[in-house]
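See below for the structure under consideration.
Right, chain A next:
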Amino acid sequence: MTITRIAAAMLGIGLLASPGMARAEEITIGFTAALSGDFAAFGLNMRKGLDLAVEALNKKGGNTYKIDAVDDRGEAREGVLIAQRFCSDKNVDVVMGYSFSSIALAAIPVFNECKLPVLASAVTSPALSNVSPYFRRNVLTDAVQGAMMGDYAAKTLGLKQIYVLNQQDDYGIGVAKAFSEAAEKDGATIVGTESYLLGSKDFRTLLTKVRAAKPDAIFIGGFYTEAAKIAEQARALGIKAQLLSTDGALNVELMKLGRGAVEGMIVYGMFDPAVATPATEGFLTAYKATFKEDPSAWAALGYDAGMALGAAVELAAKDGPVTRESLNTAFGKLKDVPGVTGPTTFDASGDRAGALYFLEVKDGTFGLAPKQP
Partner candidate 1 sequence: MDYLGQLLANGLVLGAIYALAAVAFTLVYGVVRLVNFAFGELFMLGAFLTASLMLPEVRLLGTIVPMPGFSLPVAAMGAITLTAALGVLVDRIAYRPLRNAPRLAPLITSIAVSVVLQSLAQTIWGAEELRFPEFYLATLPPVVLFDSIYLSVMDLVVMATALAAMLGLSAFIARSSLGRAMRASAEDQMAATLVGIPVNRVVAAAFAIGSGFAALAGLLYAQTYGFAHSSMGFLPGLKALTAAVLGGIGSIPGAALGGLILGLVEALGSGYLPNGTAWKDAISFVLLVGLLYLRPQGLLGKPELNSAGRGSLLGGASEFGAAWLRTSFAKVDGALARAAAGGPRAALALLALAILVGALVPSDYWLRILTMVVIYGMLASGLNVIVGFAGLLDLGFVAFWAVGSYLTSILFVLVLKDQFGVAPADIWWLLYLNLPLAGLLAAGFAVLLGTPTLRLRGDYLAIMTLGFGEIVRVVAINWMDLTNGPMGIRGIPAPNLFGIALGSPRAQFFFALALAVLVVFAIARLVRSYVGRAWVAIREDEEAAEAMGVPTARYKLYAYAASGFVGGFVGVFYAHSQQYISPLNFSLFENILLLMLVVLGGLGTFVGPFVGALIWIVFLQLALDLPFVQAYPETRFALLGVVLIVLMVFRPQGLAASARVALTMPGARPGARRVKEVA
Partner candidate 2 sequence: MRAPSPTPLLQARAITVRFGGLEAVGNLDMAIGRNAIHGLIGPNGAGKTTVLNVLTGFVRPTEGELVFDGAEIGGIGVNGFARRGLARTFQNIRLFGAMTVLESVLVGAHQRFSANALSLVFGRRAARDAEAAMIARAYELLAFVGLGAEVADRVATTLSYGHQRRVEIARALISSPKLLLLDEPLAGMNAVEKAEIADLVRQVRAQGIAVLLIEHDMQVVRRLCDHLTVLEYGRKLADGPPEEVLADPAVQAAYLGRAR
């Protein structure tokens, strides 16, 4: 099967399904993210969420969905190739996933060429706003989220002296900048800013520096892997400041890795496993049953992306066969698709409006923080 497909692709025969043919019944999702290598966890989580959504959609009957998963390994050179792979495979109707904004950015010119709609779930770079009429994401940009957290820290929590740490990539830099600006506007002082490379393990020196500045809070603009280590090493160095972090840290792994040290850390995210709505309830149960673990925010976003796709396909199918173009139009028309991260609507820039929950780690789980804005 596989070999035939490759041969067919090489020869360019067999796959040229004529555009007029109605083939709305099978939707192929091109899924790409870092699924192996150092940063595979986000991609694999998104994949699990999407798998669950696809399962639910297929169970519903009508249109069927399948996934063609391609690992980009977090390597930039793969971005263009994978995009072209999806573009050239006429069966692919939509592309989902993406762990890294940089790889999505590299892929977008190719998607523009072949007019293939993309619905990403974990890339938050503001550079992706307005980047293409075919690109959308169901996650808030780090500029928006960071600013909301900055307001929350300074106004709601009343923190005055904040030390900002960020991972040295587009995500960390973006979120830290937005956070700092918002917090300073609301009267807090940023007593220091330091960045670290993604994948760093040793933060003692960094934290020694932080300790000398005597902040009353530390904001960690990064992922849970580093946030857990920073928390643990900070406590070991006797730092008692309030720890704040981002949606990158909103992951059950945070508590597994950081254990007692992350108690009291406040993070934000679009998904709160503790908020019981009928939608989340069902998702939580199904997820736990399938994967024997709690879903992360990425899994929730992957699931919601799948659900948004389901809604868009239904919408598109109303006006004839589902094509890349009609699907893209349908995405633009979606209104308040219910999901576990709240309702999904895409604005013209391809971004999604939404609300943030501020969550606190308490007794090893995320719960709604006592103070909400």
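Candidates were picked such that all candidates are chains of the complex that A comes from, given by their letters.
Quick note on the criterion: a residue touches a chain if its C-beta (ideal position, glycine included) is under 8 Å from a C-beta of that chain, and two chains touch if they have at least 3 such contacts; residues count from 1.
In this text, all values refer to a predicted model and were calculated from it rather than measured experimentally.
As listed, 1 or 2 are all part of this complex, and the one touching chain A is 1. Residue ranges of chain A in contact with candidate 1, taken from their complex: 2, 5-6, 9-12, 35-38, 40-41, 44, 68-71, 73-77, 79-81, 84-85, 87-89, 100, 102-103, 105-106, 109, 113-114, 125, 127, 168-170, 173-174, 193-197, 199-206, 208-209, 211-212, 225, 228-229, 232-233, 236-238, 253, 256-259.
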